[in-house]
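The complex appears here minus one protein chain, its other protein chains still in place.
Naming follows writing order (A and B), and every chain is counted from residue 1.
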Amino acid sequence: MADRCAVVGVGQTNHTSCRADVSIAGLVREAVDRALADARISIDDVDAIVIGKAPDMLEGVAMPELWLAEALAAHGKPVFRVHTAGSVGGSTAIVAAQHVMAGIHGTVLTIGFEKQSDGNAMWALSVPIPFGMPVHAGAGGYFSPIVRGYINRSGAPSHIGVMVAVKDRTNACKNPYAHLHEPDWTLEKAMATPMLWDPIRFIETCPSSDGAMALVLMNEERADRHSGPKAWIHGTSMRSEPTAFAGREQVSPRAGELCAEDLWRKAGITNPAKEIDVVEMYVPFAWFEPMWLENLGFAERNQGWRMVEDGLTEMTGSLPVNPSGGVLSTNPIGASGMIRFGEACMQVMGKAGEHQIDGARKAVGHAYGGGSQFFAMWLVSSDKP
Amino acid sequence: MSEADGILRVRQPIGVQYRWSAGPNATSHLQGLIEGRLIGKRCPGCELVYFPPRNGVCPKCARILGADVEVGPRGTVTTFCIVNVPFLGQKVKIPYVAAQILLDGADISMQHLIQECEADEVRIGMRVEPVWKDRSEWGPTLESIAHFRPTGEPDVKLGSEAGAS
Partner (left out) sequence: MRDVAIVGTAQRPSQVETNLTSVELILPVIDEVITKVGIDRSEIGFWCHGSCDYMSGQPFSFVAAVDAIGAWPPIVESHVEADGALALYEAWVKIQTGECDIAVVFSNGKTTSGPIDRILTLQADPYTVAPLWPGFDAMSALQAQACLDSGVVTERAMAEVASRSLADAKTNAIAYAKGDHSVDELLARPYTVAPLRAHDCGLPVDGANAVVLAAGDAARRLAKRPAWIRGIDHRIDTQRLGARDLTESNSARVAAQHAGVGRDKVDVAELHAPYTHQELLLRSAVGLDANKTRINPSGGALVANPAMAAGLARFAEAAEAIFAGGADRAVAHCTSGPCLQQNLVCVMEGE
């Protein structure tokens, strides 16, 4: 019964560690203006705006969408804010799509952003909470023991994380918007980078970025009239589970498995590794690529690292993962999920430029957040569902 | 930057003070830490023991936790991380080992420091015990324990608990 929905415009900022040249509003408008230009519409054509970002403490503005309404020319329009931790960029795009699928609005603009340089992310993510033990150190401190759990149980050799990192950093050199452009990494040099949160090496961690991504979504009637490439949404899915409970599987959380299963069912996918042409996966620490390959059903349990080792997730492989360079090369937290979703669209729209996977027709955007507990995914295609 | 470039950034310190609530369901656990005892709580639904009693509820059953259960003091390392990153507000000198420790009698691991051994000697399955601070420093916080140290007992072979929370 739901209406069909297509992405007709994608726009992102030039991501970097400190965009001192723009305000938060200027950063957001840079992505929005590029998305509107890509869709060849004006902001007056937008019916509603759905905004997502990660914790407000990263910039020190509470519920910043209220203040940003003016910069978005939203006076008299609906502006809706989503916050689902690291998965927020993905869930925001999904909430935007649902406004279209539900038949409520014909054209929706959605935005994910973060201006990390305006605050201190390591501080904002490690606010000491009374009563506990202040031993963990940011997201790396949280996820490192889980990575160790994966290495321990899968028997993966220690260079797998480094292989993922070098691949993503190399891919990023083909993406003009990526934060890190570091063409000279070799496996040897990467292996020599220091352990920050052992077993996570420096090269295997994401940068802290300023950036924004915006998408223009339209209903079927408008998208059909719209000339130019489109990314049709074939399915969206979200799943959540608690952060911790006795016996919780943290390496491959059940919520992630269910999210993927639901997406494959909705999009009519029976063999994801064969049918999907390219994946933009949320990999803030390199080891999460093999972990998510298993979690999403692209590989058997404990076998994901073999796909990495065999080069299958490189741009030339059978399942390219993160041709954009991924979160490992660009991480404006609240935008990172939407960059995955938007890059997936760019692939099926044929707009990915140098990091285009030839002939990509079906692409997946993936995001996760919290303690590997919130998952959001969508599948887009150049073909109408 | 020169003034001709214009003002590109403003500095705006934000100070907000909060009063944190531990919640009544954590009282016996926190009281225990003041007295040098490790008190967890059993879920009346799944009967698993939570230490610490996260927010006073079992997240799986969505029930308020029930009876107090004394756990530990010894436990087993389920996984760990060696922190080498300096950051604002850090209280512990780097490098340090932050480990997930499953206390004997508890069903969920908790995070604490491992010291009195080299970082590269820490292993999944290693047996550890708490080293309490001086009694005068005990308070309603896991910081009453200075750190955990190896007991020297043989390692425990962990199954699905390895890498689990």
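The rule is simple: a residue touches a chain if its C-beta (ideal position, glycine included) is under 8 Å from a C-beta of that chain, and two chains touch if they have at least 3 such contacts.
Model, not experiment: these values are computed from the prediction.
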{"item": "From A:G106, A:G211 or A:G370, residue that would touch the chain that is not displayed", "value": "A:G370"}
{"item": "Identified contact with the non-displayed chain, of B:C61, B:V92, B:A119 or B:V156", "value": "B:C61"}
{"item": "Identified contact with the non-displayed chain, of A:A20, A:A62 or A:L187", "value": "A:A62"}
{"item": "Subunit A, residues in touch with the chain not shown (by the definition above)", "value": "1-2, 23-24, 54-64, 66-67, 69-70, 74-85, 91, 95, 98-99, 101-104, 118, 124-125, 127, 129, 238-243, 245, 253-255, 258-259, 370-371, 373-374"}
{"item": "In subunit B, positions touching the absent partner", "value": "10, 12, 14, 16-26, 54-57, 59-62, 64"}
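Simple rule for what comes next: only the chains that are shown with their structure count from here on.
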{"item": "Distance from subunit B to subunit A - Cα centre to Cα centre, in angstrom", "value": "30"}
{"item": "Complex contact set, residues of subunit B against subunit A", "value": "8-9, 12, 14, 20, 22, 26, 30, 46, 48-50, 52, 54, 58-60, 78-85, 87-92, 95-96, 98-100, 107-108, 110-113, 119, 124, 140-143, 145, 160-165"}
{"item": "In the complex, subunit A residues that touch subunit B", "value": "20-21, 60, 120, 122-123, 126-138, 140-141, 144-146, 148-150, 152-153, 194-200, 242-251, 371"}
